[in-house]
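Note that one protein chain of the assembly has been removed; the remaining protein chains are unaltered in position.
Just so it is clear, A, B and C label the chains in written order, and each chain counts residues from 1 on its own.
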Amino acid sequence: MINKIVNSSEEAVADIFDGATILISGFGEAGSPIELIHALVDRGNRNLTIVSNNAGSGYVGLAALIENKQVKKIICSFPRTAISVVFPEMYRKGEIELELVPQGTLAERIRAAGAGIPAFFTPASVNTPLAKDKETRVFNGKTYVLEHALNADFSLVKCHSADKYGNLIYNKTARNFGPVMCMAAKTTIVQTKKILEVGQIDPECVVTPGIFVKKVVEISNPADESVLVAENRRYPWK
Amino acid sequence: MINKIVNSSEEAVADIFDGATILISGFGEAGSPIELIHALVDRGNRNLTIVSNNAGSGYVGLAALIENKQVKKIICSFPRTAISVVFPEMYRKGEIELELVPQGTLAERIRAAGAGIPAFFTPASVNTPLAKDKETRVFNGKTYVLEHALNADFSLVKCHSADKYGNLIYNKTARNFGPVMCMAAKTTIVQTKKILEVGQIDPECVVTPGIFVKKVVEISNPADESVLVAENRRYPWK
Amino acid sequence: MEIKENIGWTVSEMARKVATDIHDGAYVNLGIGIPEMVASYIPEGREVIYHTENGLLGMGKVAEKGTEDFELVNAGKKYITAIPGAAYFHHADSFAMIRGGHIDICVLGAYQVSEEGDLANWSTGDPNDVPAVGGAMDLVAGVKTIFVITQHATKSGESKIVKKCTYPLTGKNVVSRIYTNLAVIDVTDKGLLVKELAPDISFEYLQQNTDATLFQ
Partner (left out) sequence: MEIKENIGWTVSEMARKVATDIHDGAYVNLGIGIPEMVASYIPEGREVIYHTENGLLGMGKVAEKGTEDFELVNAGKKYITAIPGAAYFHHADSFAMIRGGHIDICVLGAYQVSEEGDLANWSTGDPNDVPAVGGAMDLVAGVKTIFVITQHATKSGESKIVKKCTYPLTGKNVVSRIYTNLAVIDVTDKGLLVKELAPDISFEYLQQNTDATLFQ
């Protein structure tokens, strides 16, 4: 019988392996699965390729994963934030690779992976350095660039409520990359604030149907990244 | 100030012109905007290209539009239904063109049009007659066919509830092609069972945000196509 | 070739065979017609979630007489129900599930299946027929495992398990296993491997009544 709920973040990330490509939801702190990321720091896998819109703030969450030298490469649209220190330092030292992708292209590449579309054309980045060496084609007089699906081994996603089938709903703009990332990974791992009984989520309002989800862990009181950053906290906690 | 509500089906379809390409929602009768289609029959525009999953049943709705010789070409996945008579007859006589498209490719071509993607690769139809003369390409050892966006001048869509901003929610499997068709037309025209006050639709549950919608007409008691077909009704009513 | 009528398994028995091969927790799409019968034979203790490509994950039983909702139908346009924990979505999202490889098993009918697992199930190529494809090509291109359930022969006695499909293809190299009234046959790299014979059906009889070459 179907029950995707696991008991701990540790158990949730237990299958992650060295060298994996991992999608991590969030737009800044909104939607960032900070407890799952910390569990991955604890697990210590290396040589990871991380796909996420940003590259972390302060010394917690994604920044902690990067500082712990677990990340070989990051694929993102905006690796700077007001208080990002870890990534910029390592990037300048050449200790981490960056693939910069326009935000809409990033979202669409992830969605394409989930939808079985290996490649598509987009107008974004045409005539810019980010389209360098990429195939272009003209449709109806306008130039487009060919972009490829961004498949992944795992996705780490934060949502608001989930049931044991893996049906998910999100909260406000914390939804952002979560739904497409759930679709695009072989194994999708979700942290939820609440677990609901099957049937409590209105079938008209399910955002991520359970088919896309492998494991769900309840984290009732997730940390607020901005609070941790303001307090200058560092993971692993001291 | 924004108010997309119009007073009649007649007013809703008033801008449709001869030769237009029109997306029509519905999977069989579920989600078919029968009153809008009948208004289009009354309006009498000709040479239309219709994109819809099916080709109508009996002598009402889409079948009435076809019987009235307004449709030059239909783009669809399944032009047969248990009780389709009009399309098959005209097709055999060579009086209407058919572009047969796999259902998922049809949905994705419409979505692509709405998302500004001019073309994409899909594995569906490779090595079949429906991929004949189409460009193919191999990605990771698997062959895909290039498919193009299906843009339209108008879409006629049925939903369950709408507000004056054009935010829409649907009912069960009547949702089907509605949301992607709303995205893909220059002018989207919607018939809704109910009009709600702005703010009554939960922002987490809006399926079609108002930005995709141009006109909304309330049809509180839409006809059931299958009932009309069973009663052997014919539009225009006699 | 002649196949006697009413020999081997009944359609219900065939559906039960398919159902037995569907694992607990599987996401399954059932084609229109005989494949729909499979849902009735899932062994107890297994939970299977049904997808219908017109926008529902968590399809339940057929709606009881008098409770039909015109806006709740399956891909065959039958009035159905939804289970608790179901989700509705639009057509592009529904086919993202299919094309993206998220559905575990799809059970389809067939006009012909070839030695290499090619499937023909949408057109006989008759120019008088109105061609209609529906979601079949997307399903065979995207779903992880394709099971075919079909009578071994057409009503006029021709083998549906063929060396090469003569009808237009739905997809090439897509079928994993074939359930007929005479046998269960796996499509393997080496050819068609007979896994199980119906009662009183010999391999020799099966081969005599099959256009394709079979292995044991």
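General observations
Keep in mind that, in the parts below, a contact is a pair of C-beta atoms (placed from the backbone, for glycine too) under 8 Å apart; a residue touches a chain by one contact, two chains touch by 3 or more.
Bear in mind that the values here come from a model prediction, so they are computed numbers and not experimental data.
For the chain that is not shown, the touched chains among those present are A, B, taking the whole complex. Of the candidate positions A:T21, A:Q70, A:N176 or A:Q191, contact with the hidden chain is made by A:N176.
For the options A:P33, A:G56 or A:P102, the residue in contact with the chain missing from this view is A:P102. The missing chain lies against chain A, touching residues 27-31, 53, 77-82, 87-88, 91-92, 98, 100-108, 110-111, 122-130, 170-180, 207, 224, 226. Residues 1-2, 111, 113-117, 163, 165, 167, 183, 198-199, 201, 203-204, 206, 209-212 are the ones on chain B that touch the missing chain.
By our rule, only the chains that are shown with their structure count from here on.
Taking the mean Cα position of each chain as its centre, A sits at the greatest distance from chain B. For the pairs B-C and A-C, the count of C-beta pairs in contact is higher at B-C. Centre-to-centre separation of chain A and chain C, using mean CA positions: 36 Å.
One inter-chain figure worth recording: chain B and chain C are separated by 29 Å, centre to centre, where each centre is the mean of the chain's CA atoms. Residue positions 82, 88-89, 92, 95, 98-99, 141-142 of chain C are each in touch with at least two other chains. Multi-chain contact residues of chain A (touching two or more other chains): 115-117, 204.
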